[in-house]
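A single protein chain has been omitted; all remaining protein chains appear in their positions.
Each chain carries a letter (A and B) given by its place in the written order, and its residues are counted from 1.
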Amino acid sequence: MTLFSESGGITRRQFFKGSGILLVSAVITGIFAKIGFDASAASDEYINKRIAAMYTLDEKMTLRKSHLNPEIAQIYKDFLSPGEVKPLTEKSERLLHTKYGKDIPALIEELKKPHEPGAQPGANHAA
Amino acid sequence: MSAILTEGVIKVEGTCKTCDHCTSVCPTGAITGLLGQKHKIEFKKCLNCGQCLINCPFGRIGEVSMMDQVKAAMKDPNKYVVVQEAPAVRVALGEPFGMPVGTNVKGKMHAALRQLGFKQVYDTEFTADLTIMEEGTELINRVYNAVGAVKDEHAGPLPQFTSCCPAWIRYAEINYPKILPYLSSAKSPQQMFGAVAKTYAAQKLGVDPAKMYVVSVMPCTAKKYECERPEFISSGYKDVDAVITTRELADWIKESGIDFVNLKDEEADKLIGSSTGAATIFGVTGGVMEAALRTAYEILSGQTLPAVEFKSVRGRKPVREASVDIPIKALGGKPLTVNVAIVTGTKYAAPLIEDVLAGRSPYHFIEVMNCPGGCINGGGQPIRHDAY
Partner (left out) sequence: MSDVKGKVLKHGDSTRTMHWVHLLCFIILGLTGIGFYWEIGFIENIFGGGANASLVHRWAGVVFLAGPLLYIFFNFNRFARFMDTISHITKDDVGWLKVMGGYLPFIKVDQVPPQDKYNAGQKMLGWLIIIGCLLMILTGFPMWLWRDAVPAVFLSLCYNVHFWTAIILILLVGGHFFLAAIHPKSRVEFSSMMLDGYIDAEISAHHNEKWFKELKQDA
């Protein structure tokens, strides 16, 4: 029976087509990888922009140090440490400080007690 | 007991696409599931930080919302509703309205909140300044105690860790309870605000604190957990009633038909609304550190800073360190080298914590923020899809 088959070699044109498609695939892979890298860089950029915006806001403010905020001085003098600016008074400890972990239950008990004579009306109505 | 406290703030929805991207952004490995398997959040480990939520490629992670409570309070004639907003909100709130990323919308934010009907529009930056006063003084006391300048049995150990990030607090409570004594006892600005609003402000405004309802606009989902914590009742009431995120505020503004982009700038209300640049940078990694240094330097030295900025604590690297020489007035002007570290990304805190517990930490003060870059990249911020 007659058997027909292809001859084995390749022509120059076939060689170039074969190599060409491999090259194109490599290029496409490279482009895709570049898209990935660019996306990685771009997807993080928003953080830098928001950070820059915050520092710019800081630069534009007239007051840039916490202890120079006049309302801060006022809350200390009027309320937290009457007559002076003194952090860490007993009132500050109660209102502005807390405890963590296993110290919390005792703190809650402490806070549920009335604060001091002359405390706010309804000070016993804890959450 | 609030559902938030028993079940957490962050939930994976049933339609998880099993891509497994979230497990790499979770700082504590609280997400279980392999590639191809529906993922779940283990509440016992979850910090409520919301990093998984903002990084899910398919938006399949959600959060508990307190918007219904807030809207009900706004409608309740018996409630006097006031609001505070974190620094980080004002450079991101414009994004859902098409404004370029990082646009400062501080003035529009205050204006929009007034239009939504809040009786007082304050600013968390006020209590950020207050935090610096309290925490800064606490640090100074610890340092004086450690160098022998003042004997104070109540002073805590060094290094002092910042305590404004609720995800970091929960991380420490769950994973490193031994580090808790090192944390500053100062509350976060959000919680300090609630306490002074329902005492100091209520008194000055002549408002019955029982009727005051404090809302907090935050870039953070962990703040929802924080406000529910049972110990935050210093005012005699629940200090902060509800927290909404930047995203939720943007949606609410849109629903209300407010033309946000064209609002005229407005200032915050006085009394507990004014702020400084130091307070503003709280939203950025290194910001709390820099704010604290600005005040600590001037208080300790009795001098004005030659330059206001501490660029050495700024940057994006997950762990950064810096040294600042501060002349101590109480020691006759002798300089003390204060070593500080800044961590952005809770998972990077572990080695520093181990060093502290082993007694080999070189630092006096360590700032830990859970979210990479700081609160400006918090779990409550507008979600970005930038690819180019």
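Odds and ends about this structure:
One rule holds for everything that comes next: a residue touches a chain if its C-beta (ideal position, glycine included) is under 8 Å from a C-beta of that chain, and two chains touch if they have at least 3 such contacts.
Since the structure is predicted, the reported quantities are computational estimates derived from the model, not experimental observations.
In the entire assembly, the chain absent from the figure touches the shown chains A, B. The chain omitted from view is touched by exactly one of B:3, B:34 or B:150, namely B:34. Contact between subunit B and the unshown chain involves residues 17-21, 23-24, 33-38, 55-58, 385-387. Contact between subunit A and the absent chain runs through residues 1-11, 13-15, 17-22, 25, 28-29, 32, 35-36, 39-40, 42-44.
The definition used in the following text is that only the chains that are shown with their structure count from here on.
For subunit A in complex with subunit B, the touching residues are 38-39, 42-43, 45-61, 63-72, 75-76, 78-79, 85, 87-88, 92-104, 107-108, 111-112, 115, 119-127.
The touching residues of subunit B, when paired with subunit A in their complex, are 87-88, 90-92, 100-104, 106, 126, 128-134, 136-138, 141, 163, 169, 172-173, 177, 180, 183, 185-187, 191-192, 195-196, 198-200, 202-203, 208-210, 229-238, 270-281, 283-285, 287, 291, 294-295, 298-299, 305, 308, 314, 316, 372-374, 376-377, 384, 386-388.
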